[in-house]
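All protein chains but one are shown at their positions in the complex.
Letters A and B mark the chains as written, and numbering starts fresh at 1 in each.
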Amino acid sequence: MIVEDVLCPFCGCLCDDIKVEVEDDKIVGVKRACRLGSSKILGHERTKAPMVRVDGELVETTYEEAYDRTARILKGAKRPLLYGWCSTVCETHKKGILLAEEVGGVIDSTATVCHGPSIIGIEEKGLAGSTLGQIKNRADLIVFWGANPAEAHPRHTMRYSSNSSGMFTPEGRRGRKVIVVDVRETRTAKNADKFLLIRPGTDYEVISALRMIVADKGDLVPDYVAGVAKADLEEVAGIMKAAKFGALLFGLGMTHSRGRYKNVDNALSLVADLNGFTKFVVMAMRGHYNVAGFGQVSAWETGFPMSVDFSRGAPYFNPGETAACDLLARKEADAMMVVAADPASNFPRMTVEGMAEIPVIQIDPFPNPTTLLADVVIPSAVCGVEAEGTAYRMDGLSLRMKKVVDSPYPTDEEIIQNILDRVRRLGDDN
Amino acid sequence: MREIRVVPRRDFRVPVEAEKISPDIFAPLTIEEIRKVEVWEGNRKQALIDLFEISGDGDPAKPEEVLIKLDGNFSRVKRVGEKMTCGRIGALGDIGMHAGNGMAGGEIAIKGSAGDWLGREMRGGKITVRGDAGDYVGAGYRGEACGMRGGEILIEGSAGDYLGEHLCGGTITVLGNAGDFPGIANRGGVIVIGGDAHLPGAEMASGTITVRGRARVLPSYQYQETVEIDGLSLKKFLGDLVDNGKGELRVASVEERGA
Partner (left out) sequence: MIIKGGFVYDPANGVYGEEMDISIEGGKVVEESRDGKEIDALGMLVMPGGVDAHAHIAGAKVNCGRIMRPEDGRRGIEPKTKLLRPQTGYTVPNCYAVGYRYARLGYTCAFEAATPILESRHTHEELEEIPIIDKGALTLFGNNWEVLECVRDGDLDKLAAFISWGLSASRGYGVKVVNPGGGEAWGFGGNVKGIDDPVPNFGVTPREIIRGLMKANEILRLPHSVHLHTNNLGKPGNYETTLATLKAVEDIAATRDRQVLHVTHMQFSAYGGTGWRDFESKAPEIADYFNSHAQFTMDMGQLIFGSATTMTADAPLEYGNARLLHAKWSNHDIELEESSGVVPLVYGRKMPINAIQWAIGLELALLTKNPWQVIMTTDHPNGGPFVNYPEVIALLMSRAKREEELASLHELASKRSSLPSIEREMDWNDIAIVTRAAPAKILGLPEKGHLGLGADGDVAIYDINPTDLDPSKDHSKVKEAFAKAKYTIKGGEVVVRDGEVVAVPQGRTYWVDASVPEDQAAKVKADLVEKFAKYYSIQMSNYMVQDAYVTHPRVVKAGVI
């Protein structure tokens, strides 16, 4: 049996045209997905059963025992951290936020180590965006800044950007210009019409210079800006202003170099400025397939898109103080629940050290380096393959992920609900 | 002066939120009542006395006559002196984040170092730090148009990044270095940095920033002239011109702009 139009649970592209071949309730083939997506859908080694750490070793246990242990750890903590959420559905997020409220914890997503700075930039300036289809149909200029979709979002260019075609872009790539700004010549850069090589940590200055040139104040800009010749900047600004519809798509190269959210802040202003001359939109190339969804759910439930601290019963938001990295690097958190993420691989060393000292609960279909630090491990069904639910694409579009095959594992949502029920019972006993 | 001494009973791992440690709150209370004032340790509500030893003059006094002495490690105690309007707080050691949040008057003197968001949204009064300060000194809350609007902050050591972000008034002086983007989006405040800084005055609309050491200057600043201030020769720039700003940036030693 072929299941059509399956959504891919890998990256922020959230491709929804995947064909999955199923035989005897097992996936035997995946078509249209990129290699990253195929591998996720086809599956790999799973955590077979719940485990708890006894005398330093993880030993198999029952779900009931794992839920009980988790509830006791969270309920007993003064500053529990509930982290992850990027590779699970919004229905799980809702339960997770409820659990964070219930235990007076801090809830944060993996945005804290990817596009969190983009969100803080948006808080400064707002975001002039669009859906990806708008870019596909209209954009005659694509600017990738610190982003390398050729490696990280393999189908992005074909489906949505450089190589896509649409109503006003029938010629696809031939009718478009592509500019890449990066600190090294990536595969994406090799296919660009114009590649602007900048030095790490100079994004802000380069953007300021572009804003000056766009506003016809280029004569005040020095001949070189952080090593980039003004003539190159003038060329880029000229292409931007001449476009009928431009799209600035930025990645971690912008958010994680020196300047961080201020780089994004300035880029958002550049795009706002450009709209005085032509049409321009800007978008963060979000990584995991539903990290954007956590931001949406958190915003409508708590008022804030990430890093929400419920210690005092009311949401408090202040990244730099209430983000997962902050809590761990300062060794404030006294317990941590990791859901659908792998901080042990992605976090800075200091932060991982913070994890090693406290009880860690992991909810995930797969073993990963975080498992090695975990005291309770609860395996779950794979969202988008074994469980349905909502996910938000990098442009903020929500789509419903399908369940393709049955799973012996409970869903993330069921797991969190079970923990929540037990936490509430513990609360009633007190 | 009514002196009240507050000493932590232990080092805190989980931060304590203690906006109630303020002359305005303590003034009308007896020592016994102060001991019962509630603070938060993570998600647990605690009486001050559970976390701190409290001693000193027992009887209520006017807030302007209250001196709160913080003796010990307060590096994880947040929001001390929040919204205080008068009186004094003296920290003998370090102090945690958000000291003097929204402070309107009085004085906070810190002998050690201060955490991030020192004097956030401050409106008046004075804060002095003998050691270093963290990021966001005198800044605003996320998304707000204004940070500090008035008052004075003096840091004898160095400050972190985003010093005086969205400054709308008041004066911040740092004798040491400042980090990245001091005075970003400045709208009328005064910043003086004794040492070095990186990209001062981004998106400054008005106000002045003086860097007496070395700084990298944005390409959106226009050089005007050399000026003499306190015996030091400084290059004066106008900006930030990306936003048609009319701020004044003076830098003693400018990093080569093209490099």
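FYI, a residue touches a chain if its C-beta (ideal position, glycine included) is under 8 Å from a C-beta of that chain, and two chains touch if they have at least 3 such contacts.
From a predicted model like this one, the values you see are computed outputs, not experimental measurements.
Within the entire complex, contacts from the absent chain reach the displayed chains A, B.
Interface note for the absent chain: among A:40, A:136 or A:230, the touching residue is A:136. Taking the complete complex into account, A:399 is the one of A:49, A:183, A:220 or A:399 that touches the chain left out.
When you scan A:245, A:289, A:347 or A:409 for touch with the missing chain, the hit is A:245. If you put the hidden chain back, the residue from A:224, A:261, A:310 or A:409 that touches it is A:310.
Touching residues on chain A toward the chain that is not drawn are 4-5, 7, 16-17, 90, 94, 101, 119, 122-134, 136-138, 159-160, 166-168, 244-245, 272, 275-276, 278-279, 281, 295-297, 299-305, 310, 312-315, 317, 390, 392, 396-400. For chain B, the residues touching the chain absent from view are 141-145.
Just so we're on the same page, only the chains that are shown with their structure count from here on.
Rounded to whole angstrom, the centroid-to-centroid distance between chain A and chain B, based on C-alpha atoms, equals 33 Å. Those residues of chain B whose C-beta lies close enough to touch chain A in the complex are 13-15, 17, 40-44, 76, 97, 116-117, 135-136, 141-143, 180-181, 184-185, 199, 202-203, 216, 218-220, 222, 240-243, 257-259.
The part of chain A that touches chain B in the complex is made up of residues 77-79, 103-105, 120, 123-124, 204-205, 208-209, 211-212, 215, 217, 220-227, 258-259, 262, 266, 269, 273, 310-312, 317-321, 331-332, 334.
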